[in-house]
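Only a single protein chain was left out; the remaining protein chains are all shown in position.
Let's look at subunit A:
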Amino acid sequence: MTDTSASATHTASDFGDVVSLLKPRVMSLVVFTAAVGLIVAPVSVHPFLGFCAILFIGLGAGASGALNMWWDADIDAIMKRTQSRPVPAGKVTAHNAMLVGLWMSVLSVAMLGLAANWFAAAFLAFTIFFYAVIYSMWLKRSTPQNIVIGGAAGAFPPMVGWAAATGGVSIEAWGMFMLIFMWTPPHFWALALFMNDDYTKAGVPMLTVTHGRRTTRKHIMVYTVLLTPFCIGLGFTSIGGPVYFLASLILSVMFLRGAYGLYTRAEETAEADKYIAERRVFKFSLFYLFILFAALLVEEVMRNLSIGLENWPVVI
């Protein structure tokens, strides 16, 4: 016989635990990039509907986070970085995490369809599917290219925001997609360089685990070089302008310098100083993306106030 009050303490989850299932920090980046996508789009949206659209895109991202925590509970329990997540910590059962994820997916997609349009809603549904099924269930444990392809899931939100405003996608939306898509590999590989032990223990085939740190450093360099034209090129679309261009130029040089620093670094030095440069590049990459999207917002404000350069070349 079980004591009912004791079992209640084991099974009841706190509201805060359910909120942390939604990966609030990832959600904040999704909300920000989706909001920029919606705001810079050439169609003005009623502020309340715009707010709702962003809210439900964020909720959709949270839903995929919960599904990811349900599916990855076994490896999350092994890795130090993820041990305190609600499912491995025993605060929420894996089954409940799945239910929260599924119901919130349905709710966020339906509500985005009602608040904005059904194209954006279908796009959000695809994004959740891509993250939960293609990335979490399939790629993550099967290939070192996991985060390269899986990065698309994180790159869709500004496109969904754009679609919520316009009802479609266009070259500018793809430009924002490519910026995040190409940014994701160097960002996560910088993390993997100093979190390698976690991934090895959990058997996740990150590039650092399968090909070693040397190859990963090379890959970070190559992807950062490939990222640069997409980053700067976005400045010459209809959502770019001089402020974005200047920001992209400075940030690209800084990112390239950081990546080159990691590329030329000896493994012994990195180990001796506890991966200080790798941690710095990882943190910088977050700052890089934030500033670039903020610069797109500044361009939009300048356009609305008609204080931009009128003859700024829009090439693409």
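We take it that a contact is a pair of C-beta atoms (placed from the backbone, for glycine too) under 8 Å apart; a residue touches a chain by one contact, two chains touch by 3 or more; residues count from 1.
Keep this in mind: contacts and distances are computed from a predicted model.
Undergrad: Can you work out the missing subunit's protein name as recorded in UniProt? Choose among "Cytochrome C oxidase assembly protein", "Biopolymer transporter ExbD", "Na(+)/H(+) antiporter subunit B" or "Amidohydrolase".
TA: So, among "Cytochrome C oxidase assembly protein", "Biopolymer transporter ExbD", "Na(+)/H(+) antiporter subunit B" or "Amidohydrolase", the name matching the hidden chain's UniProt entry is "Cytochrome C oxidase assembly protein".
Undergrad: Please identify which residue in A:N117, A:S136 or A:T216 touches the non-displayed chain.
TA: Looking across A:N117, A:S136 or A:T216, the contact with the absent chain belongs to A:N117.
Undergrad: Sort through A:V43, A:V253 or A:V314 and give me the one touching the missing partner chain.
TA: A:V43
Undergrad: Would you indicate which residue among A:S64, A:S105, A:T127 or A:T166 is in contact with the undisplayed chain?
TA: Only one of A:S64, A:S105, A:T127 or A:T166 touches the chain omitted from view, namely A:T166.
Undergrad: When the complex is taken as a whole, what residues of subunit A touch the one chain not shown?
TA: 5, 8-9, 12, 14-15, 41-43, 45-46, 48-49, 52, 55, 111, 114-117, 119, 164-171
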